[in-house]
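Of the protein chains in this complex, one is absent; all others appear in place.
Right, chain A next:
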Amino acid sequence: MGRTSTFLLSAAAAVLAGTMPALAAWQPQKPIEFVATAGPGGGTDNLARAVQNIITKHKLIEQPIVVVNKGGGSGAEGYVYGKASAGDPYKVIFGTSNAWQQPLVSKVAFNYTDLTPIAAMAQDEFLLWVKQDSPYKTAGDYLKAAASGEFKMGGAQSKDTDEVLTRMIEKVGKVKLTYIPFKSGAETAVQLAGGHLDSHVNNPSESLGQWRGGTQRPLCVFSPKRLPQGPKVTATEGWGDVPTCVEQGLDIKQYEQPRTVWLPGKVTPEQAAFYVDLMKKVQATPEWKDYIEKTSQVDTFLTGAELEKFIKQDLEHIKQVAGEQGWLVK
């Protein structure tokens, strides 16, 4: 039975391929390895496993897929592995904007140009969170109180997205914050709940449980417009009720973290095109919509020139912040 359906599918694929000769030029002939540049359980790992699950469920390719975690060195382990696998189209690397940000600020043995970009598949938003019982109602209140210079801002990792955003808040809001790096967003959220921090800038999924549980609440979202309404998170509020930071006088229009998919360097354009197409198919499934909603991310799909433009812009931006902070490595 299984064999028949596989056969039918491959027959269907062959028919489809006939209509799209450019994309059918390459098909995987052996098992594929998905490399998550994060430990098990994190956002990047969840993405890799969700994509694996969708591909297997819909039989989008015939070859089996294995997910491996290479999250050492804040993800550098996975990217270095991708660099070392140059020319091998059976390794797909799942990461974040770390791929181009990390080489700027620490001496890691890779650069994003060593890899072949496939797509940016989802955007994670950032919000400014405070403890539930703190007196601040808006980002304005928060900045006023933070002017004392005693505020502690927590975040995941050092010189990474969270700290970059913290430094941007300092600059725009003309305040000084003490940034305290932790291993993950989840750990940071617990530290805020325990009152050991004043604020953090977690992604929605990292603090969702804490918001529902009434230990912390978001002041504003770093996005040009409010998030889609979706189901209510607490009894009275949902993500769409959180004002944008610009509305509240903290003028940072947009800050988000893309989840990115890469192949190693030196693969052929046909091989890259195969995976771009595969990821597009993944994104069209109901399971993908479900994944996006459950993790409170924003659905997006950037590839080719658009993706390159996005990377360039982001890189310029990070270079500026990192340059001001003296983080750049030669």
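Of note:
In this text, a contact is a pair of C-beta atoms (placed from the backbone, for glycine too) under 8 Å apart; a residue touches a chain by one contact, two chains touch by 3 or more; residues count from 1.
The rule is short, and it goes like this: contacts and distances are computed from a predicted model.
UniProt records the chain missing from this view under the protein name "Tricarboxylate transporter", selected from "Tricarboxylate transporter", "sn-glycerol-3-phosphate transport system permease protein UgpE", "proton-translocating NAD(P)(+) transhydrogenase" or "Putrescine-binding periplasmic protein". Only one of the listed residues, A:32, A:61 or A:76, touches the absent chain: A:76. Only one of A:62, A:133, A:187 or A:306 touches the absent chain when the whole complex is considered: A:187.
Interface residues of chain A facing the missing partner chain: 39-42, 45-46, 49-50, 52-53, 56, 67-70, 72-74, 76-77, 80, 105-109, 152, 157-160, 178-183, 186-187, 189-191, 193-196, 205, 208-210, 212-215, 291, 294-295, 327.
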